[in-house]
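One chain of protein is taken out of this complex; the other chains stay put.
Up next, chain A:
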């Protein structure tokens, strides 16, 4: 029921975009924005499974973004992989990494969890920098990534890549939403609300949190794949703490408690970023100030605020 409706909405969104894109209305700007929106939107959405639903604030989510990008890039550069197979393999490898790191992190209490996830991310980042033979070090994965067409999709074309990225985003959003609606999702929320009582009722805190960590890491890996397709390479900055910070920033802008909040935040973040970069070189400073205003002014994300406001108004009417 809910799943069917979500799928229908997702399909409609995708069709509208493809119609826009392929019937002459397209502009290079729109296509480019769509790819970045899908990539970072997916990253933010996957992180919000941890932050919003499981109550696990990870500071190191970009590790899985970087892992997805590098795994995919390296597999494609061997020339032996088709795009879909390499995507599946890259996501699987990212899931494995999340499983190992998660197993070490999810037992810890909040602040230690946050810092240990960050520490593992920095470890991966230094590994990328120092393993020059494999990763190209601080130059990044150079030489481009071959993108052999599959099923009529040619990802070397920007318009195809935009539609494909949006497809990945929309399909992932439908899947993530189903996860939240499922009994598993309810268990995550119980653990977020009251881990003690949840454990008392028979939930294994460790197993459920680890599962959420792996799922979120896998979707971040897929976002990394899209990023690597977009730039035709992979760079150490993908796995740097600033990328994790940006994802948290997007979630805070849009809101943690509404499912689509992170996507709204991503759109605002990207537009602000483009606009601010165009007018000043101190864009970090300006973004920081805007975030401060939103966090201190509204004390929640924009969509959180809007939904609460709307509920309150509806509640007031007799």
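Rule of thumb we're sticking to: a residue touches a chain if its C-beta (ideal position, glycine included) is under 8 Å from a C-beta of that chain, and two chains touch if they have at least 3 such contacts; residues count from 1.
Keep this in mind: contacts and distances are computed from a predicted model.
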{"item": "Listed names \"Lactate utilization protein\", \"Pyruvate dehydrogenase E1 component beta subunit\", \"4Fe-4S dicluster domain-containing protein\" or \"Branched-chain amino acid transport system ATP-binding protein\", with the criterion being the UniProt name of the chain not displayed", "value": "\"Branched-chain amino acid transport system ATP-binding protein\""}
{"item": "Which of A:69, A:98, A:198 or A:234 contacts the chain that the document leaves out", "value": "A:198"}
{"item": "Option touching the unshown chain, where A:30, A:156, A:171 or A:190 are the choices", "value": "A:190"}
{"item": "Touch residues of chain A, complete complex, unshown partner", "value": "1-3, 178-179, 181-187, 189-190, 192-194, 196-203, 208"}
